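A quick write-up on the structure given underneath.
A single protein chain has been omitted from the complex, and every remaining protein chain is retained in its original position.
Moving on to chain A:
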Amino acid sequence: MTIELSINGKTRSVEAAPGTPLLWVIRDELNLTGTKFGCGVASCGACTVHMDGTPVRSCQTYIEDVEGAEITTIEAIEGKAAAAVQAAWRELDVVQCGYCQSGQIMQAVGLLTETPKPTDEDIDGYMAGNACRCATYQRIRAAIHVAAEKMEA
């Protein structure tokens, strides 16, 4: 089937079988490789993108369900929360291997958009589905607090 995909502010026509996860269209067809494959079963969050501004797992989002929605990937994320999160991530050197961090950042931007001043509990709850095998969690938590401060400034 042919899908008109609205992604990162552009409309792209994509040919894919029904049931194809958005993840693989983004990566293999559109060559936006910042979005990562980690598990394929929505249990690690590495594939997180925004659908109409809300974080979703692109490995469990099917291509036929995204027509008409606005998809945003790490490559095109912008706005106050995104800028604050990326700056905070760099300031605290959150990353290690970095493979999960696109997803972590997409999720963190979602959190700060919903809850601009999160508590540790808010963070632990909202970020619970994003796994980091390098265990950068302590810095993720700290960086979200720093980003929240940057958004207030």
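FYI, a residue touches a chain if its C-beta (ideal position, glycine included) is under 8 Å from a C-beta of that chain, and two chains touch if they have at least 3 such contacts; residues count from 1.
What we mean here is this: contacts and distances are computed from a predicted model.
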UniProt name of the unshown chain, from "Fe-S cluster assembly ATP-binding protein", "Isoquinoline 1-oxidoreductase subunit beta", "Na+/H+ antiporter subunit D" or "Iron chelate uptake ABC transporter family permease subunit"? "Isoquinoline 1-oxidoreductase subunit beta"
The missing chain sits against chain A at residues 16-17, 20-21, 24, 27-29, 31-41, 43-44, 46, 73-75, 86, 89-90, 93-102, 105, 123-125, 127-128, 130-141
